[in-house]
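Note that one protein chain of the assembly has been removed; the remaining protein chains are unaltered in position.
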Amino acid sequence: MRESIIRLEGATKRFPLPEGGTITALDAIDLDVARNEFLTLLGPSGCGKTTLLHVISGFVQLDQGKILIDGDDMGTTPPHKRPVNTVFQNYALFPHMSVGDNVGYSLDIAHVGKAERVKRVGEALDLVGLGGYAARMPRQLSGGQQQRVALARAIIARPKLLLLDEPLSALDRNLRQAMQIELKNLQAELGISFIFVTHDQEEALTMSNRVAVLNGGVIQQIDTPRNTYNYPANAFVASFVGASNLFDGEVRRDGDKIVITTPENDTVEAVLRDERSLNGGGKLTAMLRPEQFSLSGTGGADNCAEIDVTVDQIVFIGSTYELLGKTAGGRQINALLSASHQTRIGEIEQSGKARLSYDPAAVHLIPADDAGAAQ
Amino acid sequence: MSALTLRARQRLQLAGLLGPVTVFLGIFFLTPLVIMLIYSFLAPGLYGGVVWEFYPHNFGRILGFADPAFEYFDPVYFQIFLNSLRIALTTVVITLLVCYPAAFQIARLPERWKTFCLFLITLPFFASLIVRLFIWVLILKQTGFINQTLMSLGLISEPLDLIYTEGAILLGLVYIFIPFMFLPVYASVEKIDWTLVRASQDLGANGIQTFWRVILPLTLPGILGGSILVFIPSLGNFVVPAVLGGAKVLMLGNLIEQQFLAARNWPFGAALAMLVMAAVLVLLFLYVRFESKSGDDAPLLN
Partner (left out) sequence: MSWLRKLGDTSLTTYTVLFFAFIYLPIAIIVIYSFNSDPVNMMRWSGFTFDWYKQIFGFSNASSEAALYIESTEQLLAAIRNSLTVAAFTTTIATVIGTATALAIYRYNFFGKRFYRTLMFAPMLMPDIVLGIALLIFFVGVGMPLGIGSIIIGHCTFLISYVFIVVSARLAGMDRTLENASADLGANEWTTFRRVVLPQVMPGVIGGALLAFIISMDDLVITYFISGVGTQTLPLFIFGMLRRGIKPEVNAIAVMMLLFSFTVAALGLYFRSRRR
């Protein structure tokens, strides 16, 4: 039995708009985070992820629903009494305090004795690789170092849950990747549950045990990174997490395969695994990831399906070529092609036409009603 | 055009721009200050004027080594000095307490209201100082607004002694110097990064702890800047005590005025003025040290 550290039940929050009316930031959210889990909240800006974070930390009160932290109903418990700490987006380090005072702040508030405090501050700083920085002022540190101080400050009191509000967004790419790995390791070492907010899908897939994709105040899908990527629950998740080619249309059976025909008369073949997904009145959306395409005649499975495209542009991106084109019906196609077929790619660039093949068994099918609603 | 003539031309331009200010402030600002410093060490003439000899007893009369040829040391001058210090400090504290909560409220308002409130606070600064003090005379005097109102309401039968008290002086000083305190304090309140306040609460501090440990230190530069701007003109003020204090409460400013226009003991007056200036310089020195230590922009100098 998984032990739940935080549980939201039907959490709903509306904000009044200045011009009147309200906006629903959280719409009956149910969420359950296990002890020692790394959960990522992923979504575009304005999707409600920051509100959700504020609800958990206590800065925003719910209109409806419940929030339980380690079994205790938080109700109207103010932020300073919740066993939750936050790493803020802009770090929010107190500029008038030294690094050591920043990190030791919560211990000082809790009247932990000086000797004990100094010892634990040292440990926390060692943990984030900043041993010996206690006497510095925050403004003397680089962005990455400030980030680590914020982290040390948030974990020193051993909260039951750590909230991270897009903490890596201000760092440059290399540092961000290094910090992703460090955060993951730190989480494993501390055994604290992390809720990590980001709008960067790559970050979400790299770090988490589970990813919750949020849009319009609703959790669209909550699953492991792999499942979220390979089997998106709806068209929104499919297009937000990774690049995708979507074909929505009528479904027709053809032996053990099915064929989806879009309104523009493009066809995509797929293998039907689940009869229930046909319940939506014979309509489905087929999803193909760009890397699922290959050039016809360059190997691959025997039972490949094919699609003809006119090529708009081929972009060299190192290990692969990205092909941007259109189907006969005019639908945009995005395909990643192996760089090992240099000569073929040259031909395609000349002719402006290409035949792409894909494995029908790998095509993921999304029920049509969801796809229509989220698009 | 060679580089040399370009440089020469620049020098000429610089001299043209800086020349007037150098001459003007050199003659009419720095020279008078030096002369005043010299005067403060000269002996007073018997019927006004000065005697050109070194005479440290002007300061001695205040600080405890009076000229034995004329008088015993009388602590009255030092008491006036302390009294002025106390009144100036009290003014600083009251203006701060008055302005601080208002700054928070106004900083929270929507942009349009904010601009309007700031306009309302700045406006009195441009109004005549003597008129603003005159208003309080009319309100506080024996037959003034407050006494008339209270008597017609039957709350008092005898007029209260409101004017010509230390309280009246404090009221006048506070009324005049509110904008001086408000604007720097407001500038630092508006600059507060409220995520820091949230971070503090998130880390377990309640409202009061957050105020003392985060909000107050963050607004300290504004508080200190405003305090200096209020303290300096309060310490040597002579208009407010003259108008609202009558002859009853004497501040350094009135004492200096007396030395120049009534007693005609200019060296002693100059010494008193040097004392005021010394107090101000010490304060400014401390402020600049704080500012360079904190590394923040000092709102006073911006």
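The letters A and B name the chains in turn, as written, and every chain counts its residues from 1.
Keep this in mind: a contact is a pair of C-beta atoms (placed from the backbone, for glycine too) under 8 Å apart; a residue touches a chain by one contact, two chains touch by 3 or more.
For clarity, every value in this text was computed on a predicted model and none was experimentally measured.
Touch with the chain that is not drawn comes from one residue among B:Phe41, B:Phe211 or B:Phe238, which is B:Phe238. For the chain left out of this panel, the touching residue among A:Ser45, A:Thr76, A:Asn174 or A:Gln350 is A:Thr76.
For chain B, the residues touching the chain absent from view are 10, 13-14, 16-18, 20-21, 24-25, 28-29, 31-33, 35-36, 39, 98-99, 101-102, 104-106, 115, 117, 119-139, 141, 143-145, 148, 175, 178, 232-233, 235-239, 242-243, 253, 256-257, 260, 266, 269-270, 273, 276-277, 280, 284, 301-302.
We adopt the following convention: only the chains that are shown with their structure count from here on.
Work out the mean CA point of chain A and of chain B, and you get 58 Å between them. Put simply, chain A touches chain B in their complex at residues 57-59, 78-81, 84-86, 88-90, 92, 94-96, 105-106, 109-110, 137, 139, 153-154, 157. Residues of chain B touching chain A in their complex: 193, 195-196, 198-206, 209, 213-214, 217-218, 220, 294-295.
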